[in-house]
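With one protein chain removed, the remaining protein chains of the complex are shown where they sit.
Chain naming follows the written order as A, B and C, and within any one chain the residues start at number 1.
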Amino acid sequence: MIDVAIFGAGRIGKIHAGNLVRQPGTRLRFVVDPDAAAAAALAAQHGATVAETDAVFADGAVRVVVIASSTDTHADLIERAAASGKAIFCEKPVDLSLDRARRCADAVKRAGVHCLIGFQRRYDPTFAAARTRIDAGEIGTPEMLVVTSRDPGAPPVEYIRRSGGIFKDMLIHDFDIFRWILADEAATLHATGSCLTDPAVGEAGDIDATAVTIRTKSGRLAQINTIRRAAYGYDQRFEVLGSGGMLQAGNHAPTEVVASTTNAVSRDLPEHFFLERYRAAYASEMAHFFAVLAGKEKLRTTVDDGLKALELAEAATTSWREGRIVKMA
Amino acid sequence: MIDVAIFGAGRIGKIHAGNLVRQPGTRLRFVVDPDAAAAAALAAQHGATVAETDAVFADGAVRVVVIASSTDTHADLIERAAASGKAIFCEKPVDLSLDRARRCADAVKRAGVHCLIGFQRRYDPTFAAARTRIDAGEIGTPEMLVVTSRDPGAPPVEYIRRSGGIFKDMLIHDFDIFRWILADEAATLHATGSCLTDPAVGEAGDIDATAVTIRTKSGRLAQINTIRRAAYGYDQRFEVLGSGGMLQAGNHAPTEVVASTTNAVSRDLPEHFFLERYRAAYASEMAHFFAVLAGKEKLRTTVDDGLKALELAEAATTSWREGRIVKMA
Amino acid sequence: MIDVAIFGAGRIGKIHAGNLVRQPGTRLRFVVDPDAAAAAALAAQHGATVAETDAVFADGAVRVVVIASSTDTHADLIERAAASGKAIFCEKPVDLSLDRARRCADAVKRAGVHCLIGFQRRYDPTFAAARTRIDAGEIGTPEMLVVTSRDPGAPPVEYIRRSGGIFKDMLIHDFDIFRWILADEAATLHATGSCLTDPAVGEAGDIDATAVTIRTKSGRLAQINTIRRAAYGYDQRFEVLGSGGMLQAGNHAPTEVVASTTNAVSRDLPEHFFLERYRAAYASEMAHFFAVLAGKEKLRTTVDDGLKALELAEAATTSWREGRIVKMA
Partner (left out) sequence: MIDVAIFGAGRIGKIHAGNLVRQPGTRLRFVVDPDAAAAAALAAQHGATVAETDAVFADGAVRVVVIASSTDTHADLIERAAASGKAIFCEKPVDLSLDRARRCADAVKRAGVHCLIGFQRRYDPTFAAARTRIDAGEIGTPEMLVVTSRDPGAPPVEYIRRSGGIFKDMLIHDFDIFRWILADEAATLHATGSCLTDPAVGEAGDIDATAVTIRTKSGRLAQINTIRRAAYGYDQRFEVLGSGGMLQAGNHAPTEVVASTTNAVSRDLPEHFFLERYRAAYASEMAHFFAVLAGKEKLRTTVDDGLKALELAEAATTSWREGRIVKMA
């Protein structure tokens, strides 16, 4: 039986807890959360115990930690887990500071522990199928990528203030998609943006809509467009053009009902937000993590992937702030 | 220069006139219509002359007649045209009476003139492509057919009273689609129906919604569903299942705009009615007719097709009225 | 803790077992299957015990039975469960004999136990949404229904021989959909069919393709088309036309990838077969059953629904065999 501790009993922590208890031979032992009620509720649901951080790391029987707590705790928890030889499943980002994230990555590598960074989109059935079909040569050499990534509504401005900015908070997923789908690294990056949905976002020193262009070392082109608020919901798509064709990875809808009435032929809006759209992705991500622990699969979203995405987010922030094209190392 | 006379200056007559004047080397000479104003307007538009029926048939220079007048005039005009050796383009049906239609067909055959019956759906780009792809073997042997044929709204009850009933007036097209797509003839036919949209239709001795099932001589199955009123417009589809797959022939829409708003993801309704949906079909049908006259193509919708569809319409009427399955000869 | 016994450890039994252990406060106690290895494997997976039928019924602690064993055992097991006051979740059909099924239904009613018959399609997200939207008045009064129900491939002929015929084995689901969606009962029924996929089916006295038409007591029309083999997979759709519009309930696909290559713009085939297509439906069905036991919901697929669908299947068999329209009582 593999004993697991989870940090964070919020909405994403609950998702991960529900998925990990379905892994055969796995048990949720500890739940850690400063919100005692949330911790207790999640612990009760899965027959686990509420614990303090120190107790978790002191317990040699805990072989795996799932880090779903607030971003500012990630780096410390990763390092402590690495130091105590526990396998790590951590939500993105590693840290808002690139330096800090790099030190963290070093610690993971020195310790030689598995560390999955939660780029769950790579595990989405549609996105993963697109990648598999690219690998199978269905569209020849990938050449151009367009990523559309829109949230249904902006979070509170207090959240945005602590978020590290839209590029680290929101586009970090899209930067990972870029690297994963084009299988190439950025040579130059241009980012611009605007504050279109709420002036308070601008007053907080951030933007809520962005347009990013990346040219890769081999000359491939990627464009990303994002916004914090799309009236029709959570829009998560990309399309990749290759020398032999195009693959479009589209939104998922709750049902396949088509209504024809006096005005239009209409279908469902996309799944409401990330918990719904990426439900299958989260489940598949956790199953993959345990397959890695069992030696059956090779880790697909590593701490280095976390670093690379963060580097792009930092470059984009610079490009936007300074109004210039950024050359990547 | 081929001189043509047209009978009927109503909406379908106008369509045919517009298409025929685009055929190279063709000229609209005469327009015949009891509605003098309509005749004059159409004649003026195309530099033609208003004429009486007798004058048209007396004019040996007129080599082609287009019959787009009321149904009760079709058979007489076909026979007169055949007798005077003119090529005939006639709207469906040949006649509401099967006996009369048969005599008419005999006259055409004896005269040896070309006679196209206006089953324009066979010339629709989507429907024609489906048939071409079946012929190319894309879905193996056709086995089952589902035809959906719905009008946007019922005509006035006075029209329905003189229409010959829904099977001869509306489903005659669907019976032709059945024969054309399954490339087989009916062995048994079952028809039922209801008066769902307007009690006045029932009082006129007709129905406005039907469900027909045909089993062919080789055991293939077809189902047709029709209604006089679909709230979302003109619905013209079929799907054919073969041993190797399925082809679905769908509606055409005015534009390819997709709107995502707070309620739904929506597309255009289908083209409003037959004049819009079958615009390209009517043009293609006329071009085919002149290609037949030029000896370049073989006539695709013959007076025999008109007879066969009428036989099915009559069988369906009997099946519905007498509540029994009808065996075809 | 609610103790449950399951009869049948085959593929559908495994699905139900997996779903029932996810119901809070529920435990799988016993697995019964003549195939000892299958029973042992399923019992081991869920910490249950392999048992004999008599032992299950003798154990008063078992409050619920799930019947996923072969069709010929359903009626006996239902009656024994009813007699011992256990709640029943039983796969369709109740029995192949209408008389036997009626006695069974009487036993259930006398005992006053809950008995869910497994018409899982009613719990499919797409189908259920269609029904909910009809109830909400989105398309006015339902008037016409077209059901398309096709399997990816025919079962072995030995299976077909014992199946009760295609109407009881396969269309029973479609008859239930008909009753549920049109919310009406059949007045007349016409069924025809053919043996199109394999002559051996015909030699076994059955058909593998059918076309059924039902006219309801209030004049609504339904058409069902089915086949045992569709080259492109499991095709499960219906469309319902109402006075105010149409709802189409379509297939589910594994992913939302669209590929544009040199030949075509293409999407995934539908989910392969019932275990995939109705995965969510089976989960929702089981959750509903336990919500009924908890007094929170009203049973949605009753033994009476099972009887009514069986009556239609029997009428369809008669219609097909005798080549006549059947009037329902």
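What we mean here is this: contacts are C-beta pairs under 8 Å (C-beta built on N, C-alpha and C of every residue); 3 or more make two chains touch, one makes a residue touch a chain.
Given the structure is predicted, the values throughout are model-derived calculations rather than measurements.
Participant: For the full complex, which residue in A:Val157, A:Leu221 or A:Leu299 touches the chain that was left out?
Facilitator: Of the listed residues, the one touching the omitted chain is A:Leu221.
Participant: Would you mind spotting which of A:Met144, A:Ala183 or A:Leu275 touches the chain that isn't drawn?
Facilitator: Only one listed residue reaches the unshown chain, and that is A:Met144.
Participant: So one chain is hidden, and I want to know which residue out of B:Asp59, B:Asp76, B:Glu138 or B:Glu276 touches that hidden chain in the complete assembly.
Facilitator: Of the candidates B:Asp59, B:Asp76, B:Glu138 or B:Glu276, B:Glu138 is in touch with the missing chain.
Participant: Which of these, B:Leu28, B:Val146, B:Met246 or B:Leu293, touches the one chain of the complex that we don't see?
Facilitator: B:Met246
Participant: Considering the whole complex rather than only what is displayed, give the residues of chain C touching the chain that is not shown.
Facilitator: Contacting residues on chain C, toward the hidden partner: 230-233, 235, 253, 259-270.
Participant: Write the list of chain A residues that the hidden chain touches.
Facilitator: Residues of chain A in touch with the missing chain: 139-140, 143-144, 146, 148, 150, 188, 190, 192-197, 209-211, 213, 215, 219-223, 225, 227, 230-232, 235, 241-246, 323-325.
Participant: Of the residues in chain B, which ones touch the absent chain?
Facilitator: 125-126, 129-130, 133, 138-139, 244-252, 254-262
Assume only the chains that are shown with their structure count from here on.
Participant: If every chain is reduced to the average of its C-alpha atoms, which one ends up farthest from chain A?
Facilitator: With centres defined by C-alpha atoms, farthest from chain A sits B.
Participant: Whose Cα centre is nearest the centre of all Cα atoms in view?
Facilitator: Taking the mean of C-alpha atoms per chain, the most central one is C.
Participant: Note whether the interface between chain A and chain C is symmetric in residue numbering, meaning over half of all numbers used appear on both sides, and answer same or different.
Facilitator: Counting shared over all numbers used gives more than one half: same.
Participant: Report the inter-chain centroid distance for chain A and chain C in whole angstrom, where each centroid is the mean of the CA atoms.
Facilitator: For chain A versus chain C, the centre distance works out to 40 Å.
Participant: Among the residues of chain B, which are close enough to touch at least two other chains?
Facilitator: As it turns out, chain B has residues touching two or more other chains at 230-232, 235.
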